[in-house]
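Every protein chain except one is present and positioned as in the full complex.
So, subunit A:
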Amino acid sequence: MADFLYFRDDEPHDEPAVTLDAFLGQSNAGAVRVESGEDVRDLLPHLDRLRLIEVSFPAYRDGRGYSTARILREAGYTGELRAEGDVLVDQIPLMRRCGFDSFAPAADIDRAALDRALTRYDNVYQSAADDRTPVWRLRHG
């Protein structure tokens, strides 16, 4: 397996993730995988039972996972939220803003470039799923 990137204080959750259908069908699983075309809202009634939600990025151009992540965080999910698949250096900062806190990229990540990317912007224009303060709030104290 290629790099695994983890931005949480607790230990990574290594239970294998079941499919969304399997999860909704049974389930006492604590980890579920959401494909990019699936409706994550089906998970919302069960968030308190979940410790890991893995969101697939079949191609970096497929941006559905960004909305998936925000919907989960807006609904109050606090467990591990993992982006898996075609996850690249320049997309990770945006994914962090949408609430992802672990990454399982299909190919190795250039760590030096990623460190630069993650620390580059001092400011953000929007409030999102992370705890960064948007500039409109800085402007108005």
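Please note the rule applied: a residue touches a chain if its C-beta (ideal position, glycine included) is under 8 Å from a C-beta of that chain, and two chains touch if they have at least 3 such contacts; residues count from 1.
In the analysis below, contacts and distances are computed from a predicted model.
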Undisplayed chain, where the name is taken from the UniProt record, one of "Sulfite reductase (NADPH) hemoprotein beta-component", "Sarcosine oxidase subunit delta", "Pyruvate dehydrogenase" or "Tryptophan synthase alpha chain": "Sulfite reductase (NADPH) hemoprotein beta-component"
Absent-chain interface as seen on subunit A, which is shown: 60-64, 66-68, 70-71, 74-75, 88, 90-91, 94-95, 97-98, 110, 113, 116-117, 120-128, 134-140
